[in-house]
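All protein chains but one are shown in place.
By written order: A, B and C. Residues from 1 in each chain.
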Amino acid sequence: MATTGQGEGVNAAVPDAATQIEIYRRMSLIMQNDEASRKVVRSGRLMMPYYSPRGQEVIPSAVSVNLTNEDQICTIYRGIHDMLAKGVPLKDLWAEVAGRVTGTCKGKGGPMHITHPASGAILTTGIVGSSMPIANGLAWAHKLDGTRRVVIAYFGDGASNIGAFHESLNLASLWKLPVVFVCQNNRFGEHTRYENATSVDQISKRAVGYNMPGVTVDGNDPFAMYAAANEAINRARDGDGPTLIEAMTFRFFGHVFGDDDFYMTKEEKADAIAKDPVPAFRARLIADGVATEAQLADLEADLAKQIEEAIQYALASDLPSADELTRDVFAAETEAA
Amino acid sequence: MATTGQGEGVNAAVPDAATQIEIYRRMSLIMQNDEASRKVVRSGRLMMPYYSPRGQEVIPSAVSVNLTNEDQICTIYRGIHDMLAKGVPLKDLWAEVAGRVTGTCKGKGGPMHITHPASGAILTTGIVGSSMPIANGLAWAHKLDGTRRVVIAYFGDGASNIGAFHESLNLASLWKLPVVFVCQNNRFGEHTRYENATSVDQISKRAVGYNMPGVTVDGNDPFAMYAAANEAINRARDGDGPTLIEAMTFRFFGHVFGDDDFYMTKEEKADAIAKDPVPAFRARLIADGVATEAQLADLEADLAKQIEEAIQYALASDLPSADELTRDVFAAETEAA
Amino acid sequence: MPKINIIQAINEAIAESMEADPKVIVLGEDVADREGGGVVGITRGLSARFGDARVRSTPIAEQAIMGAAIGAAINGYKPVAEIMLMNFTTVAMDMIVNHAAKLRFMSGGQTTVPIVIRMMTGAGIAAAAQHSDFLEAWFAHTAGIKVVAPSNAADAKGLMLSCIADPDPCMFIECSRAYGNACEVPADQGPIPLGKARIAQEGRDVTIISYSEIFMRAEAAAKELEADGVSVELIDLRTISPWDRETVIASVRKTGRAVIAHEAVRQFGVGAEIAATLQEELFGELKAPVKRLGAPYTSVPFSPGLEQLFIVSVKDIADAARATLGANTPAALAVS
Partner (left out) sequence: MPKINIIQAINEAIAESMEADPKVIVLGEDVADREGGGVVGITRGLSARFGDARVRSTPIAEQAIMGAAIGAAINGYKPVAEIMLMNFTTVAMDMIVNHAAKLRFMSGGQTTVPIVIRMMTGAGIAAAAQHSDFLEAWFAHTAGIKVVAPSNAADAKGLMLSCIADPDPCMFIECSRAYGNACEVPADQGPIPLGKARIAQEGRDVTIISYSEIFMRAEAAAKELEADGVSVELIDLRTISPWDRETVIASVRKTGRAVIAHEAVRQFGVGAEIAATLQEELFGELKAPVKRLGAPYTSVPFSPGLEQLFIVSVKDIADAARATLGANTPAALAVS
């Protein structure tokens, strides 16, 4: 049952024009938000570990256009793109990143623990591998509820070598859970090159061990990514169980802000950046007549404005008061020993 | 590179006559020791959780004849057969099982934690999956030492679903460690049927995910088991890395002594017992003219005597003195806070 | 009223909770009837009664079990998850500690994890070093998760009802040696509040504080001491985190003497927190140093004799209580 292919078969779903523009809008949002984030961190206005998703814009954008607010995602520290693509409001997000009480989590979770249930963004975790077991549980609930809701578990290539990956894929397949495992393979885990950590050349091959469909797709190609996600999400919705998608991509700014990329060659980095998916898709939309330059420029300008407003909103917001330190430990505040 | 076959190809190694008899000797030892153990536990003379290996005699016997005392094994609570096949002396073993100070571990480890380095029996663990990561470490040491020593990691089918399995196979393949992963697939983990816990029909297929050879063999067939083990052990010795062997078998007496087997059908149990590998191999040895009935009867009688002596030795041995309770926590006894 | 033991009590509590709330679900290794309803039968009959969808046996994969429980809880279910033995929490600590315990806080109260983690443990059944540990101190030291350890059937039922109803994660520790402890449990036994200790017996001279099966030993020690004329106040802590500071402090304020006994290793154990609190709250009021009893700093040995020495005994408890009395012999106490 497991297959490893390029995700663009004859029956591949193709996004319509409006969906293509929507994918691009989300990509542009992620890219511009990343630029703003790096600027703010560089300026020292905010202190946080910043894991740039720059270069990986396509993946969650093309996945999320197949989802509704009822569908859910679990992501990781490098997950701000996944959150934005899923629709977490910019203001709430920025306020959280700035540690403000107006943030999604009242400033207590921070960038590594963004949660916004209203948009289906349920979990951001800092522990490698841990998005997957919890995604299973969310999906189990949907199955018990008898709904057609699905869950996406995002994780990195490095995470595919940790025990939680294995336990999760086995259980999801066994219980036919409506979950899609999306591995964002950016070819590095921190400073370790894929092939120095992973014994198999394609992570999607591991799907064989769980009797689960597995596919490797070009995660920088919105059409391939859309098709693979669409197929997997439909399979999950229809009760036919999970899929493992390995989306090939690259992170332009290393592991964490400040990383100097010494562990990769200048050439491979330059090569990857030359394939920057955001301008490439932009050009294609225009070339294909799906959108005009002016239309996209407007869309981008609008996003820029929203981001700027969000930053201002965040910075103008209050910090949480001291009593928040011990609030939300339990439902009842009195019980802590 | 991964293959899933029946382990008896054209180039399969065949045990010579002496080796066949040695395999049978070990099988008989395990079977007779198991009978004695169940008798002792049933009589109440010893109190311990007893995990009978009856039915699984072939696997470690056919594996271990390919090993020397310099080679090492890690096994699990259901591992007395692995220990005996590797050459742990009966007296030391019985004394341990009886909690005596003359036991392999001074009575402090007990049946679930037999260790006897002189025979290469390094670890018996009670935590599902944990034999594998430690086997890797033992093997890493051999590789660093530049020797040709190999390590066998035994584990059950149920253990193939836990995280440690995944992490271990990935690392072993990546580092080309001289370790052989031998899964004793007896089709149940406690009371859970294989297919209710495991998403893939053959565990050996998981080898694909680690770019490692994987093979499913009839673990009740001494020739198939010998050939598969021989090939894998040679591969490991030659520095060509690990192998996953899935050896199909059956446990005749359920998970733990006292288990009433309600979770399996009478038929499947009867079927499995009808294929009892010990009398079958005995008959074959005689039919093939490899051994005579009298020769095997002598061998068996000798083993029976040794087992009886070991039991007497164990029961006549002293219990550990009270000071053993806090000894061996650290090398220096004074340091405990 | 017929007596029931702890196994039956927990089974009843789960069954009643499932009956009352369709969101209560059960998962773990071998928990469904097809697999026997649990190693000792705690969940027996539940899948037959409530269906296979709500009572699911799992692979041997504790991270997957806990993840499934946590995710389902976030989405509105109330999973009762079994980790067969407490030592196996070691393969699922990330899920328990970094996720279940912290998600309410990290999400600013948006996601909550109302799960119960049931575990069996305890020395004395020849299960040796990897299957016998009491690890409650680890979880008590972890903010955001409650820790409960009943000693008798009525408490087991009432506490399990509360744990399942609780909006936050609870660890429910079952001692294998206590399972058979039967008592009369009213058919309408309701929830017993978490965080409230039980004064099992009032007394004047010394307070003995304990929980789980060791509490049964404390009871026996109290009997022995009473025979000697020592009046013992006996507290079953029931909930270890958050523990009932008020009840314990009030008791020791009255008696002036305290002994704390548990099965876990004494060093850095639960007894330390209680003793440290008492010396702070009752400085100058204590008539003797607070005594802590626990296992020696070692692993659980297999050999049966050694194993018995590992576990705090009735005599250890009685002796410790006597030591707190010092020169204040029963005779002296009688006149004081």
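The rule we apply is simple: contacts are C-beta pairs under 8 Å (C-beta built on N, C-alpha and C of every residue); 3 or more make two chains touch, one makes a residue touch a chain.
Here the structure is a predicted model, which means the values were calculated and not measured.
Peer 1: Which visible chains touch the chain that is not shown?
Peer 2: The undisplayed chain, in the complete complex, is in contact with A, B, C.
Peer 1: Which of these, C:I65, C:A140 or C:A222, touches the one chain of the complex that we don't see?
Peer 2: Going through C:I65, C:A140 or C:A222 one by one, C:A140 is the residue touching the chain not shown.
Peer 1: Can you say which of B:E57, B:D82 or B:E167 touches the chain missing from this structure?
Peer 2: In the complete complex, the chain left out is touched by residue B:E167.
Peer 1: Check the options C:N98, C:Q201 or C:S231 and report the residue that touches the missing chain.
Peer 2: Per the contact definition at the top, the residue touching the missing chain is C:N98.
Peer 1: Which subunit C residues touch the hidden chain?
Peer 2: With respect to the unshown chain, the touching residues of subunit C are 87-91, 93-94, 96-98, 101-102, 105-106, 128-130, 137-138, 140-144, 241, 264-265, 267-273, 275-276, 278-281, 283, 286, 288-292, 297-299, 301.
Peer 1: If the hidden chain were put back, which residues of subunit B would touch it?
Peer 2: For subunit B, the residues touching the absent chain are 72, 103-109, 113, 115-117, 122-123, 125-127, 130, 132-142, 144-145, 151, 163-164, 167-168, 170-171, 174-175, 327-331, 335-337.
Peer 1: Under the stated touch rule, tell me which residues of subunit A contact the chain that is not displayed.
Peer 2: 47-49, 99-100, 105-113, 125-129, 158-159, 161-164, 189-192, 196-198, 262-263, 319-320, 322, 324-326, 329, 336-337
Throughout what follows, only the chains that are shown with their structure count from here on.
Peer 1: Measuring between Cα centroids, what's the chain most distant from subunit B?
Peer 2: A
Peer 1: Centroid from C-alpha atoms only, then distance subunit A to subunit B, rounded to Å. What do you get?
Peer 2: About 44 Å separates the centre of subunit A from that of subunit B.
Peer 1: Rounded to the nearest whole Å, what is the centre-to-centre distance of subunit B and subunit C, using the mean of the C-alpha atoms as each centre?
Peer 2: About 37 Å separates the centre of subunit B from that of subunit C.
Peer 1: With centres defined as the mean C-alpha position, give me the subunit A-subunit C separation in Å.
Peer 2: Those two chain centres are 41 Å apart.
Peer 1: Please list all residues of subunit A that touch 2 or more other chains.
Peer 2: Answer for subunit A, listing residues that touch two or more other chains: 163-164, 167, 170-171, 174.
Peer 1: Identify all positions of subunit C at which a residue touches two or more other chains, and write them in rising order.
Peer 2: Residue numbers touching two or more other chains: 58-59, 61, 63-64, 91.
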